[in-house]
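The structure that follows is given in the form of structure tokens.
A single protein chain has been removed from this complex, and every other one stays in its place.
To keep things simple, chains are lettered A and B as they appear, and every chain counts its residues starting from 1.
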Amino acid sequence: MLANRPSRTTQPAVATAANTSDAVTLLKVVDLSVTYRTRRGDVMAVDGVSFDLERGEFLGIVGESGCGKSTLLFAIAQLLAPPAVVTSGSVNFRGTDLTELTEHELATIRWKELSVVMQSAMNALNPVKSIGSQFADAMRAHGVRSKPQIAERSAEVLRMVGIDPTHLGSYPHQLSGGMRQRSMIAMALLFTPDLVIMDEPTSALDVVAQRSLMLQIKELQQTLGFAVLFVTHDMSLVSHFSDRLLVMYAGQVAELGATRRIFDTPLHPYTRGLLDAFPSVRGPKVPLTGIPGSPPYLARLPDGCRFAPRCPVVEDRCREQAIDLVDVDGQVVRCIKYRNGVVIGD
Amino acid sequence: MATLQVPVDRATGTTGSERAAGRIWRAVRSNRKAFSGAVILLIFAVLAIFPGQIAPYSPLDDNFGRSLGPSAAHWLGTTANDQDIFSQLIWGTRETLIIALVTGALSTLLSMIMGIAAAYLGGLWDLTLNTITDILLVIPTIPLLIVILAYLPNNGLVPLILVLVVLGYSYGARQLRAEALSLRGRDFLEAARVRGERSLYIIFVEIIPTMTSLIAAVFLGTATYNVVAAATLQFIGFGDPNSTSWGTMLYWAQNGEALQTGQYLWALAPGFGIALLSAAFALLNYAFDEVGNPALQRVKLRPSGPRRSAVLLERIGARRAR
Partner (left out) sequence: MTDAPPLLRTDNLTRHFRIGGGLRRLQLHAVDEVSLQIGEREIVALAGESGSGKSTIARLLARIYPPTAGEIYFQGKPLSGLRSRSDVLGYRGHVPMVFQDPFSSINPVFRVSHGVLRSLTLHRPELSAAEREAEAVRVFEAVGLTPAADILHRFPYELSGGQRQRVGFAQALAMRPRLILADEPVSMLDVSIRIGLLNLMKQLRDEQGVSILYITHDIASARYVADRLIVLYAGRIAESGPVEDVLAAPRHPYTQLLLSAVPDPNADLTAGATTDRGEPPKVINPRPGCRFAPRCPLVTTDCVNITPALLPLSPGHDAACLVAQSGAEAKAF
């Protein structure tokens, strides 16, 4: 159960028939929709999102405010609370649909096979308990009772993230922001889960601490072999670390594909707009325009393409009906200009 | 320009306080408990304003039979002093309601001064005002009230109200101060300061309008408390025994050994009135509960910036994570 797992190889292993436990995709999200049922009406925050995640893979979920990425994350981690409700689709973790499980059944999976790192450690860590006692809580909650085992494992995970184990006795406010986030990650790795879900873990950090943390995450991922679902609003941050990228807009998947391909050939006008919105520190200085307007109110969505009001290359037919996802040579995009892998029009 | 100008919204011609009143009304209307409290209060208000039209007799008329039971002529019977209980109850509504509203209003005003000003001005002001408030908060009110009133020469309504206000404002002051302190960090107050606004302006125009719901809650809480506190004191014998209020009715009922001699209605009627009025204020307070406890806040999906709705949605979705 604990600490007896051998180190995995550094390459993300693709599921092959030879690995019996790998025969099933680690995480398969199928047509997932989440609705907030309120007195004023229903709001669909996540609309028909599908993607696969293999063992050891790093998937970045990118989008701006209101795109539904955090809701999607909570839905996958089964952390939704009313009025949010999964209204369709499934979240299949190693073949089992998590949305169908009871709390009791979920508890056996939580933290042992799937763990979550929240956005702000200051909000997620208990301010009146030391780090060590919070680790102990987590372990006891999942069946580890032996004090020596708890102590040993706590020290081990802290070392893994580069923190001196003497800090087990420290309180969260005594640690710097970077160290707090690292201890959150350490806590998530207590049982070496197969999937770690991270919700903008670096957004509260400065740029140097951010880079350091990302490098640490990537290194841990390669040594321990877990898969990562990483939600962020900063595309450039994940550009070096993720294998694939999922761009969300207004609750839907706008584009999905290998990271490098999306950066080199962004297909969706929104993705292009996002990439263009980052001024660079190196290279020539160019005037940028960003993306005019703002994301739509999820309660009052336009007919047709949700990006149409802001799209620089919009056409009349974009507004007529809802747009489906199309596969363009391994890259999935929701834009009317691509059909059957062929670029039509501009 | 040395005068304090209250900004009037050009579009609607309303001032900040008018819009605040609108918000309060909407809060009350939307909550069932609060609405029933408002209805009860309205009934009492009608009784207080038009007692002559509703009560069959004058409360002081004492030529009915002694200690009669309920009948068609006397719905609640008569007292040991030959007076009609029902009429006394109706006429007593006025003074009871006045006490409740006046002490509530004055107490809230004092709480605002001591609480909000202390929080905003900070430093020595805060220390001084807050210490006074804390001392008054800690001292048990009723015993102190009894001692003070025993020494006051005048046994009338005014000393009663004054003493209730001074000794009862402290709880509200602490609540308002806490809220004002949390507002202190908000950028729009700093923005007002950097804009060059005077402190008094900031307190009255920028801070207080954002605290209307809490102020309403403080008012209702104080009124609830004071209804019972005032009645208690009158029951003991302070306040003018010749006045007509529910508390004095209880005083006379006690004097006339109402419960021991089986004249239950004499004591129960005013007691029930006090309880109902208190309940009305408490019910109204439900409309403002969510201000003090944000977890009770229902999701409001008004059109707002996408980040705002995203933050709202995410905050709700994440509640179970704790």
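Points worth noting:
One rule holds for everything that comes next: a residue touches a chain if its C-beta (ideal position, glycine included) is under 8 Å from a C-beta of that chain, and two chains touch if they have at least 3 such contacts.
Here the structure is a predicted model, which is why all the values come from computation and not from measurement.
The chain that is not drawn here is touched, among residues B:123, B:143 or B:196, by B:196.
Note on the undisplayed chain: of the listed residues A:32, A:291 or A:328, the one touching it is A:291. Although one chain is not displayed, its contacts with subunit B can still be listed: residues 1, 5, 7, 9-11, 16, 19-20, 186-188, 190-197, 206, 209-210, 212, 302-308. Not every partner is drawn; the one left out touches subunit A at residues 64-65, 162, 176-179, 205-212, 215, 233-237, 239-240, 263, 273-275, 277-283, 285, 287-292, 294.
In the analysis below, only the chains that are shown with their structure count from here on.
Between subunit A and subunit B, the centres computed from C-alpha atoms are 50 Å apart.
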